[in-house]
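One protein chain is absent from this view; the other protein chains keep their places.
What follows is subunit A.
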Amino acid sequence: MKIALFATCIVDAMYPQTARATVKILERLGHEVVFPSGQACCGQMHINSGYMDEALPVVTNHVEAFEAEAYDVAVAPSGSCVASVKHQHPVLAERCGDSALKARAEAVGAKTFELSQLLVDVLGVTDAAEQLGSHFPHKITYHPSCHGMRSLRLGDRQLDLLKSVGGIEVADLPEADQCCGFGGTFSMKNADVSSAMLEDKTNNVKSTGASLCSGGDASCLMHIGGGLSRTKSAATTLHFAEILASTLDEPVSVTGQVFVGKGGK
């Protein structure tokens, strides 16, 4: 299958290793990955902050970039960006009175998947150790991001994939379904409330005794990781794509103190 990668702006610029891991996983499965070079950002920051006029060129660019390449499906290692492409782009186009763009955005959206959605629903990956050779001998916990959980209805796809990694131990995160408080510019505009939400999330992460909190959204992980770091916690965050890409031969390097998991495969 020919798969177009949407790296998303934050992963492209701040977490390139997450996109590289995504590529690795798909290539190991024998698929061809293409990177539409015109891509930049899904525009959800602009849309969610109310800057619709400024969002329009960003959304238009995304649609054009993904129309420019031939591929079977597109994938992004981020639930919120996929939710934006699928749900927000057509709404924005309609709001701006561009019904042609709306139809084009819908077409791109229909072909775009979040990584776990693609792996489980389209590519039939259910056992990461078996099918991807994933090996990660650490104790982790998992935060399901709001957009994956509620906009895309990912359910336990990411968590189940993680649990199927060799050597891993997955600890349940208390109040896992609670928002971490990031919310894009919400964390700047309402920094106090956002911090209060983050504090509960990081305390819950710490309570599991896991060395890592994994998830499917770089922005939430940046937020939770930033809070853990500020409170001098030994725990840090890691995208689930990087855990899936980790093998015995090519283990992902984990910074900070690492607690070895007791799971065994």
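One rule holds in what follows: a contact is a pair of C-beta atoms (placed from the backbone, for glycine too) under 8 Å apart; a residue touches a chain by one contact, two chains touch by 3 or more; residues count from 1.
The rule we apply is simple: contacts and distances are computed from a predicted model.
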The chain missing from this complex carries, among "L-lactate dehydrogenase complex protein LldF", "Carbohydrate ABC transporter permease", "Amidohydrolase" or "Tellurium resistance protein TerD", the UniProt name "L-lactate dehydrogenase complex protein LldF"
By the document's definition of touch, the residue of A:133, A:167 or A:215 touching the omitted chain is A:133
Just name the one of A:4, A:47 or A:210 that touches the chain not displayed here. A:47
So that we can see where the missing chain sits, which residues of subunit A does it touch? 1, 7, 9, 11-17, 19-20, 23-24, 27-33, 35-41, 43, 45-55, 57-58, 60-61, 65, 88, 91, 95, 123-124, 131-133, 146-147, 149-151, 177-179, 181-199, 222-223, 225-227, 229-230
